[in-house]
Structure formats: C-alpha cells, structure tokens
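Shown below is the structure under consideration.
Yeah, one chain of the complex is gone here, protein chain that is, but the others are all in their spots.
Chain naming follows the written order as A, B and C, and within any one chain the residues start at number 1.
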Amino acid sequence: MSMFLSLKDAVARFVRSGDRVALEGFTHLIPFAAGHEIIRQRLTDLTLIRMTPDLLYDQMIGSGCAKKLIFSWGGNPGVGSLHRLREAVEKQWPAPLEIEEHSHSAMAHAYAAGAAGMPAAFFRGYRGSDLAKVNPNIRFITCPFTGESLAAVPALRPDVGIVHAQQADRDGNVRVSGIVGVQKEVVLASARVIVTVEEVVDRVADGGSNAVVLPSWTIDAIAVVPGGARPSYAHGYYQRDNAFYVAWDAISRDRDAFRQWIDTHVHGVAAEVR
Amino acid sequence: MSMFLSLKDAVARFVRSGDRVALEGFTHLIPFAAGHEIIRQRLTDLTLIRMTPDLLYDQMIGSGCAKKLIFSWGGNPGVGSLHRLREAVEKQWPAPLEIEEHSHSAMAHAYAAGAAGMPAAFFRGYRGSDLAKVNPNIRFITCPFTGESLAAVPALRPDVGIVHAQQADRDGNVRVSGIVGVQKEVVLASARVIVTVEEVVDRVADGGSNAVVLPSWTIDAIAVVPGGARPSYAHGYYQRDNAFYVAWDAISRDRDAFRQWIDTHVHGVAAEVR
Amino acid sequence: MSTTTNDVTYTATEMMTVAAARALTNDDVCFVGIGLPSAACNLARLTHAPRLKLLYESGTLETKPQVLPLSIGDGELCETALTTVSVPEMFQYWLQGERITIGFLGGAQVDRFGNLNSTVIGDYAAPKVRLPGSGGATEIATGCQRIYIVMRHNPRAFVERLSFQTSLGHGPTGRERRALSVHTEGPALLVTDLCVMKPDAETNEFCVVSIHPGVTREQVVAATGWPVRFAAAVTVTPAPNTAELEALRDLNARTAKAHGSSSGAADL
Partner (left out) sequence: MSTTTNDVTYTATEMMTVAAARALTNDDVCFVGIGLPSAACNLARLTHAPRLKLLYESGTLETKPQVLPLSIGDGELCETALTTVSVPEMFQYWLQGERITIGFLGGAQVDRFGNLNSTVIGDYAAPKVRLPGSGGATEIATGCQRIYIVMRHNPRAFVERLSFQTSLGHGPTGRERRALSVHTEGPALLVTDLCVMKPDAETNEFCVVSIHPGVTREQVVAATGWPVRFAAAVTVTPAPNTAELEALRDLNARTAKAHGSSSGAADL
C-alpha cells in the first residue's frame, strides 16, 4: 500500500546498493529527480535496467552507481552517443560495466512477463540476430503445436521499479497519461515501487474511462516532485527541454565537465528542491 | 480498411458456412444483432469461439449454426444453464456439437497470442486440472531458464471476429469504452472483422487519452446498428435487460418454445430493423 | 430454513454469507465470483472491511457496487471501479501476477481436500449433467494466495470422489500442490450453510471447526459424502449480529429493486 514520503526518504527506505533497479519512462516521464537522488545518496553496484538508457543513466553510470546495465538502446535521442556509457564500456571508466543487451521487443516482453508472474517471455524474436550469440539470456524453445523456434528471455523482475507520473490521488492511486511506455509493467514487475508525481488530485479516474491507473496497493512510496521528469517531459504539464539534450553532448564528452555538472546540479542541490 | 455496410451485407460478404467465428463481448457489448443475422442467413457448420457462450450462442447452437464450440464458461449469467447448449452436448440436438474446452485464462491468453502474431500462448495454467486430460490442445513446455512446466494452448485466430462497440468515426475508426473484455484482441486476431456500432461520431479519440481505439485498417466492415448489443448492454447507451436473461431460461428449456422465439424474433425481423 | 439466536432471526444462506464475509480483512484483495462470493465480499466491504479491494474477472479493479451484480460484467462494476482493464490484462497481470490475496470459488462438487468440479457430472464425453465449466476457476485456484470456498452443504455436492477435477485444491491425496510447483496456499476455508471447515494442518483434509447455531453434528455428517472429521475443539459459529444482517438485507433489497429480482444472490 502506497505511502507519501519525501523523495529522499523514499529512496533511502526502498533502494539499496546492489539492487536491480529499473527507472523507466519511454522518452516521456523519465524519473530524473529520483535518479539524481540515487546519485546523491551514493548508492553503488546497482544493476540498472532500462530499455533506453539515455541522459539519466549516462549520469548514473558516470557517477559510479552501476555495475551492470540491462538495456536495448543506449543513445541521446536525436543527438548522438552517450559518452559516459561509451567510456564505461570502451574504457572501463569510472568502473567496468557489465552489459546484458536485448532488443526493444525482448525488453518489452520481459517486463510484461514480469508483471504477469511468468518466469520468462516467449516471442517471435531474435531471428537472424547476433545478439543471441553474445547474450546467454537469449534462448529458444520449440512451439509444441507448430514446431517453430521461438525466442525466450527471462522475465524482468527488478528489486525496485521507479517511474514518474502526472497524478496521484489522496488514497495513493496513480494515473499515467500520454505515452505510457512500460510504466504499468515495471510497477507490476518490481518487488518495491517508488512513483514520483507532478501533483496530488482528488480523483485519478472516472467510471469507464479505461485510463492507465495504478492502484495504491501496487506501490510502496509516492513522492510529490513537481518537475520530477525534467529535462524529459510530462504530458499536460511541461515540454521536453530539447536544448538540454543537445547541451549534454558537450558536457558528457569530458570527464571533468561531467563531474562538475554532477557536483553542481545533483550533489549541490537538496533533494526537496532539486 | 473498414467500409460502412448494412449488417445484412456485412455478414453476407464476410461470413461463410464452415468458418471459425468469434462473437465476443464480456457480458458487455455482446453482438446479438450480428449473431441474429448469421442465424437469419442460415449459415451452418460454424466453429463458434467465445469465452462465455451465453444467450446468443445458445440461440445460434439451437438454430443449427454450429458444429463445434471453443469456450471456457457456458451459462446464463446469474440465472443458470444454457439449455440449448446442454441439449446439444447431452443429446446431440439439433446436431452433435464438438467441444473444445478451456479456462478463461487460457482463452484470454490465446486471443492475445492471436493478436500478437504468435503460434501459441504460454502461461502458468491448468496445473492440477483434468481439462488437460480431455483437451489435446492443452500442452506443456519446459521453461528454458527455470525448468518449470508451463501450459501452452494454440493462438486463437478466427476466420471472422465480430464485436459491438459504442462509436465509429467517419473514417471508420472504432472506440470501445467501459468493460472492454477481449474486444481489441479478437479484432486483431481475426482474418476478417465486422464491428457493429451504436452510432457514428466526428472523433473517437483525443490526444493522450489512451482510449481503446481500433484503427480503420484493422476492420473490414462497420454496420451502424443502434441497440445491436441488446439484451446485453452498451456502457453510456443502454442498460442490460436482466429480465430477458431470466425469461430466456423458460423459453430455452423447451424445443418448441425456442423455435417459436427464433422464428418470431430472428427470422421474423428484417436485418435492418431488428 | 430460518434460525433465531438471541432474538435475531436469519436464514441459513444469511448465516453462510455472514460467516464468509467475516473472513475478509481490510488488507485483502479479492477475486470475486458472482453469487454467494459477491454477496459475502460486498457485505464485508459495507461492514467491517471498508478498504477491502474487490476485483471481478471482467477487468474491473477496486469496484464498489451499490447493488450486487447479476453478471460478472455488469455496468455497475465498471462505473464504480477505480479503473477497468482488459480481460487478458486481468488474467495476466493481476491474477497470474499474484496480486490477489483471496480467491472465492464454488462448484457443483467439492472433495475433502478442496478440489472442485464445475465441469460435468458423469463421464466427460457423455455427461449426465453438463455444467458451465471452468471460467476463471482453474487459474484462480492456483494464482491467488488463498482460496475460500462457499457452497451449500449436501451429499451430492460434498463427495468422496469428483466426476472431474476442474480446479486444484490440495490435490487428490491432499499433497499435490507442491509436486505441481504451485506455491500458493490453496483452499484455506470452506463455508457452508451448516458449518465452517478448515484444512487439517497435517493432512490438508477439511475438518469442521465451527457449526452454525441450531445445526447438529449429525446433520453435517449426513450432508457430507465422505466420513467427515471434526476438529478437536468445535465451536458454535457466532450468529449474525443485527448490523451484519441489516447491511446484508439492505444490499439484497437494493439489488432486488435494481434487477427486478434477488437473483444477484443466486448460486451459479
């Protein structure tokens, strides 16, 4: 059952060094504030899970939070490479980063399988791809009806799932609108769940609306963090800060510029203010 | 791409004797009008697929449309047995009825697998149930990661899928609200699709609403049939006719009373009027 | 049949519904079937467990109906729900995802280990009576943390041997769940119109733990198709109190008015 906590307390209480952690949000609703709090609390040895590691994971990897990354596309969308991720993979800085690499379809199926209480996901995938040669977690089964070979990947079941959403009601139910990505799946697949929200409202749902609503009993902590997805965006609240995505390219190319940015914009800010 | 047709023309054009046909609607939005048109056109040898064969399939089976039934729960909800279904199974009247019997979870997974282009559905199911002993389409696979035994059923891919919905827009996109059941899945799993709707509106969707919308290019024919789900209901349009469900018990117990009802209320009514 | 205890008069069905309702708590998330389970769950929600979460297999999450639904997909369930999801999502993410603490089941037949038949009486290929079938029951039986069974007590229903095992209880010898890798608890409570039964901690055989007021051991024995066992200390089920009865009768009256009959409380 969800409880309202400060972001600082939510992270302190529900995230531990060594955890398998998924911060999700498909371009939209990326939980930057929560990721920054993880950096601030200097958590380490995390297995970071995310379909599209982008600026937030670049920041977390560059800050030394991660020992492993499970992902399917790592880039700065519309801009270019993630320099901190590349340096971790290519030069083991600030530490070696083990990677487990999938396709988007595999990750989406694996989150859905986690939400559905399945040990694995089965799908038509990875046919003719070398990914199956470098990732031992890509296996194949034979369809018992057609004899066809089908791909299998383990269900994703993070220790902690973290998402940002637009609204929570006073009972702690949460609503996500717009591009919903895998927000519902990561919440339902995770053992512990933190949701940051833009605001608290009286009602998150109306009869018959088929909205994407997460009941309070699927969530552990809710932190009210207006702007908690910046520089990504929150449908109905604020736009994506495209200029920052472009600016990140230069900041992240250089270790010192990167460190300075983290010192100033993450460690230098209190959790509540960010 | 969907075209607007009369119900008579839609059925004549897209449903053939011998087809595997699914008329879906989970209590809500049951496409009675379309089913009655199938009876009126005297189609036969259908394999009828439906999670909850209820009054509509009782009427179609009693009228001799079906040679096989694939289902997971056959009853008159809240009232009792389906007498036409029982007589077909117990006494082969009006004709023998082959049955392929599943659980709801299996049927729901099988429709989803059909929509997802999979040959089969894999799930945690049928553990300790005798259903696996009497249905050769229930098989088991071994999870390649955990060694666990998992149930498998063939994907459902009807030749024709028929659903009722509240609204279509002028471009032939369809919106379903309220209890959406497996409406989306049966539409996407079927080779040919007929949708009956309450009315045509200017717009079926708004940006960011995450409504259940079926694009026009997933549908073959749309027939505007106000009241097309009666005696079941259409959220936002009309209520369930509970009294008819109760009355059906007596009508359907007796072969002659049943025949008379069908003659009067199905054959005796023109398709357009009903 | 009606009974009077401490000046309160109630029917056997009311006793059964109240006894089932009492087993539910504010922390439970229930997968509710139509009929007796629906009445019991909503009674609990309207009395001692207002934060009880009710889910129906039509996809309605955390629904708060003012009247009992006639079908599993009544509009009332959707209109009063926190949200409504598709049926595949309900079975995938919510039931199979093991989000449910209590699943309510019934059936045409139950055996001493809580295995259930809702498929056929007689031979499957040539049945004496064709029943509705599994519906959600087969996976409810293994996907919920615990199963509560509510059934009317008579020897045709409480049988030595099922015609067909639709849904796994503790298995034909009481020990099959683990062998089938099912790690949920299984049937934990069996409430009838005569008594309350619980599985023996050693054998998983359902034994009588309390008998409803006015009912005798002999009646229970006569109504049970196997040699029924009684727990070491059998109590008398506390009779329905006036608050419980009032809430239940109000609910049934509202339901009858809305549906034109009291069929919301029918077994199926």
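Going forward, a contact is a pair of C-beta atoms (placed from the backbone, for glycine too) under 8 Å apart; a residue touches a chain by one contact, two chains touch by 3 or more.
The structure displayed is predicted, hence computed values, not measured ones.
Within the entire complex, contacts from the absent chain reach the displayed chains A, B. Screening A:Lys67, A:Arg139, A:Arg240 or A:Arg259 against the full complex identifies A:Arg240 as the residue touching the chain left out. Listed residues B:Thr47, B:Ser72, B:Asn173 or B:Ser232: the one in touch with the omitted chain is B:Asn173. The hidden chain makes contact, of the residues A:Arg16, A:Arg124 or A:Arg259, with A:Arg124.
Within the whole complex, the absent chain has one touching residue among A:Asp9, A:Asp45 or A:Glu148, and that is A:Glu148. Screening A:Glu90, A:Glu199 or A:Asp263 for touch with the missing chain picks out A:Glu90. In the complete assembly, the contact with the undisplayed chain comes from B:Ala205, out of B:Ala12, B:Ala205, B:Val224 or B:Val269.
By the touch definition given at the top, subunit A reaches the unshown chain through residues 26-28, 51-52, 71-75, 77-81, 85-86, 89-90, 101-105, 108-109, 111-112, 123-131, 134, 148-149, 178-182, 184-185, 212, 233, 235, 239-240, 242-243, 245-246. In the full complex, subunit B touches the omitted chain through residues 112, 115-118, 173, 184-185, 188, 204-205, 207-213, 215, 217-218.
Please note the rule applied: only the chains that are shown with their structure count from here on.
For subunit C, the chain with the farthest CA centroid is A. If each chain is reduced to the centroid of its CA atoms, subunit A and subunit B end up 39 Å from each other.
Centre to centre, using the average C-alpha position, subunit B and subunit C are separated by 28 Å.
Across the assembly, subunit A contributes residues 116-118, 208-212 that each touch 2 or more other chains.
Chain contacts: subunit C has residues 78, 84, 92, 96, 143 touching two or more partner chains.
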